[in-house]
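All protein chains but one are shown at their positions in the complex.
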Amino acid sequence: MSGIDEAAKGVAGTAAGDANTGAGAGDGTSAAAPRRGSDVDLGAWRGVWVNVELERGRVHPVSWELLGEGRKLADHLGVPLSGVVLGPDDASTDAAAADAIRYGADVVHVVRDPVLAHYRTDPYTKALTELVERRRPEILLLGATTLGRDLAGAVATTLGTGLTADCTELRIDDETRSLAATRPTFGGTLLCTIHTLEYRPQMATVRPRVMAMPKPDDAREGTVIDERVALDEADVVTKILSYIPDADADKAQLAWADIVVAGGRGLGKPENFRLVEELAQVLGGEYGGSRPVAQAGWIPPERQIGQTGKTIRPKLYIAAGISGAIQHRVGVEGSDVIVAINNDPNAPIMEFATYAIVGDALQILPALTESLRERKARRSGAGAHAGREAPADA
Amino acid sequence: MNRVEEKLFENRYRVDEGRAHIRIKEPDVCRDECETPSCTWACPAGCYSLGDDGSVTLSTDGCLECGTCRLLCNEHFNVEWSYPRGGYGVLYKFG
Partner (left out) sequence: MAERFDAIVVGAGPSGNTAAYVMAKAGMKVLQLERGEYPGSKNVQGAILYVDALEAVIPNCRKQAPLERAIIEQRMWLMDDRSHVGSHYRGATDADEQPTRYTVIRANLDKWFSKKVQEAGALLICETTVVELLKEGKQVVGVRTDRANGDIRADVVVLADGVNSLVATKSGLRPPIQAKDVALAVKEMHFLPKATIEERFNIPGEHGVVIEMFGKITKGMVGTGFLYTNKESVSVGVGCMVDDFRSARVSPYQLLEELKQHPSVKPLIAGSEVKEYSAHLIPEGGYNAIPPVHGDGWVICGDSGGFVNAVHREGSNLAMTTGRLAAETIVALRDEGKAYTASNLKRYRKALEKSFVMKDLRKYRDVPEILHGNRQFLTTYPELLSRAAHTLLTVDGVDKLTKEKQIQREFVQKRSRVGLFGDAIKLMRAFR
């Protein structure tokens, strides 16, 4: 939250802006002067682009998921799939470009510049918008990460084009050759499909773990194009003073776990959460919890699953003592199999779970854990006796 | 739409992560001394829940910032209540 003086200046700035455009008073955004749709030569825009989010030497996996999805779109349209890497002039940028090809890109446009060493809205927006205007892709996809959301919004408003955020599905509409971007609305009760018909590029963001991760192909070949964009450090108002990583050592890898066991208020007491942890451990998965228990401090905040917590897409999700109110449901719907354990047969989760067990979680969880432990012990016991063969799955 | 969480889901919130604007001062007082945990039924957003042992847990998600809980706790004055930081909390589209 900025200081009071900055807030006052911000307001004064908006007021001046409003006097000119007369539009959207008080919302603090300065809209680009809208182009007329008829000015855009749709045919001149070709290609599907995916933003490869490189930050601190690591590419966010959502970029690969988007390349996987982008591949389908590009094939349908008969156009090339490209990745865009913006980063420092070093090996991590090269590696990101090479990985992009392995994950499906035909071409990778790379901007290497020390100004892009760490993400800042201004230089990244400048670089990406210049590339887009130079190369004219018809579709531009970004991951809906903190960085991606910031960049997507800035790029879309600079280019004066349409952006559909948090899509759950992307298709091509053959009639118009446009991107059909589907996203939930009205609290997830309705899905709406949005087309940007008259402006280019058509932009969309997708949350991590919504699209499937493609398999990388080491043998794939592609072209890396070095792009030059004039960037001057002196022009960038924001300076990065230091990087302070999250102090918490309890790093959850919930979003990527194949098996997740979660507990809710139905467990009664924070002490009972160990039953959830134990089951997760035996299954080799991660543990998490619903929002109320995260808020009550039973679990650390990064283990919260649901609306403002993590979206998970595990193969197996076990929910114990969770009612499954809609905010939680939104975060777990992508699971392959949902097992709900609750002593209330009318809890919402019982309706959308694959298997619903009506019973006391405090008894069922340890029983499950115990029987799985025995099974594992027997298997590895048998394995030890029979020779070297370890069972394919635990 | 009969559960209170379903009602709250339609609302727009800007959550101030890690900064709950309402706090139970001494949880032991709720559990051991309070005979009428009216907060657990009177809060319009269902933020307060009663545990089996009489303890009360507070989750400020969905708080509609009405002030009822603060007023009800007038025997033990165990609720530390303030508005969220400016710009955070519930943001009514219609009011």
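Note that the chains are named A and B in the order they appear, and that numbering of residues resets to 1 at the start of each chain.
The criterion applied here is as follows: contacts are C-beta pairs under 8 Å (C-beta built on N, C-alpha and C of every residue); 3 or more make two chains touch, one makes a residue touch a chain.
Fair warning: this is a prediction, and the values are worked out from it, not measured in the lab.
Undergrad: Just checking the interface: what residues of chain B touch the absent partner chain?
TA: Listed in rising order, the touching residues are 1-2, 4, 7-8, 10-11, 14, 36, 38, 41-42, 44-46, 64-68, 70-72, 74, 82-87, 89-95.
Undergrad: Considering the whole complex rather than only what is displayed, give the residues of chain A touching the chain that is not shown.
TA: 1-5, 7-8, 11-12, 15, 25-27, 186
Quick note on the criterion: only the chains that are shown with their structure count from here on.
Undergrad: For chain B, which residues count as touching chain A in their complex?
TA: Per the stated touch rule, the residues are 3, 5-6, 9-10, 15, 17-18, 20, 49, 51-53, 57-61, 85-87.
Undergrad: For chain A, which residues count as touching chain B in their complex?
TA: 1, 186-188, 265, 268-269, 291-292, 295-296, 301, 308, 323, 325-327, 348
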